[in-house]
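Before anything else, here's the structure in question.
With one protein chain held back, the other chains of the complex are shown just where they sit.
Coming up: chain A.
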Amino acid sequence: MNFYLTYVLVATALFAFTALFTLFALYSERKISAFMQDRLGPMEVGKYGSLQAFADIIKMLQKEFIIPSSADKILFTLAPIVIFVSVYLGFAALPWAPGLSPSSLNLGLFYIFAILSMETIGILMAGWGSNNKYALLGAMRSVAQMVSYEIPAGIALISAVMISQTFNMQEVSIKQGILSDESILFLGVWEVSSIGGLLAWNIFQAPHLIIAYIIYFIASLAECNRAPFDIPEAESELVAGFHVEYSGLRFAFVFLAEYSMMFLVGMIGVILFLGGWNTFLPNIGSVKLSTWTTGMGWGIFWVLIKTLLVVAVQIWIRWTLPRLRVDQLMSFCWKVLTPLAFLCMLISGIWRLTMM
């Protein structure tokens, strides 16, 4: 029976992590946006407003559940749960450190990709269940956007998988550092298996993956419904999109899902392109920086640092770029990102056959 207890503990730990991350991201998003707009941001609650996120959560927990009288009650109630659970389940296959992965699936990436497509159903449930035209419009926009941007994101990820030759996220990470049992070639020419560090990351093993990563990053912004792809939420046109009718804890779940999604897509990108839990410090002669900084604790540290940096870039972009129009959004996806992603996939195949 012991392993059932482990399952529950791991699941609880991951849930606690998503909740903590959301609190942290909430505060940092407010502070970063304030910095970028030359304001102070939250300053009242705690030192430098550091307890602001907790105050927000307490406020949210106290609020009443309001169900609009003409809403479809079952769909309306279930939607936030479906949205959050679909993102939360994705965390199951992500490796945190060498030998530390909640579930080391052979199909890891494919599984995450499948689970994330569940979120669209949850959003449509919310939009339809609210019986509000803004919510429905927001949901339709959101789903159209997520379904189209899944294609460039998926193909960019596939081009990295073709280099690593596995869907298992743990093995993808192992193949980008000194723990790899295969030889790693920097830019396809220089043997760096024992040097590791930055040079062994996927984007430097095959430089066209830098383009693939940029494509994936842009598409992942669209999948999180973040600016500049936030037309589903467009405050100025749609009030707040699909979650306009939600209040209290249910809104908190939608919110939790959005921030967990940011972390999740960031971490997928980090694992597949930026070395996962591998350190960026290389071994230089007898100064074995890479060997010293690889291990259980270090793995968690590196993957967290890298992913938080990616999340910071997502926040930075949100507060810098204006929103795209619907037609710009679609033509950008289908006419720019998708062909480029296909090109990356083609180069990956040739690279794998000739250079590795």
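Note that in this section contacts are C-beta pairs under 8 Å (C-beta built on N, C-alpha and C of every residue); 3 or more make two chains touch, one makes a residue touch a chain; residues count from 1.
Please note the rule applied: contacts and distances are computed from a predicted model.
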Inset, instruction - Identify the UniProt protein name of the omitted chain, choosing among "NADH-quinone oxidoreductase subunit J", "Multicomponent Na+:H+ antiporter subunit D", "Prolyl oligopeptidase family serine peptidase" or "ABC-2 type transport system ATP-binding protein". - result: "NADH-quinone oxidoreductase subunit J"
Legend entry - Residue touching the undisplayed chain, where the options are A:A71, A:M125 or A:C333: A:M125
Legend entry - Touch with the omitted chain, as defined above, among A:F54, A:F110 or A:F342: A:F110
Legend entry - Per the touch definition above, residue among A:I32, A:V45, A:A92 or A:M140 touching the missing chain: A:M140
Legend entry - Residue ranges of chain A at the interface with the undisplayed chain: 4, 72, 74-75, 105-107, 110-111, 113-115, 117-118, 120-121, 124-125, 128, 136, 140, 143, 147, 150, 167
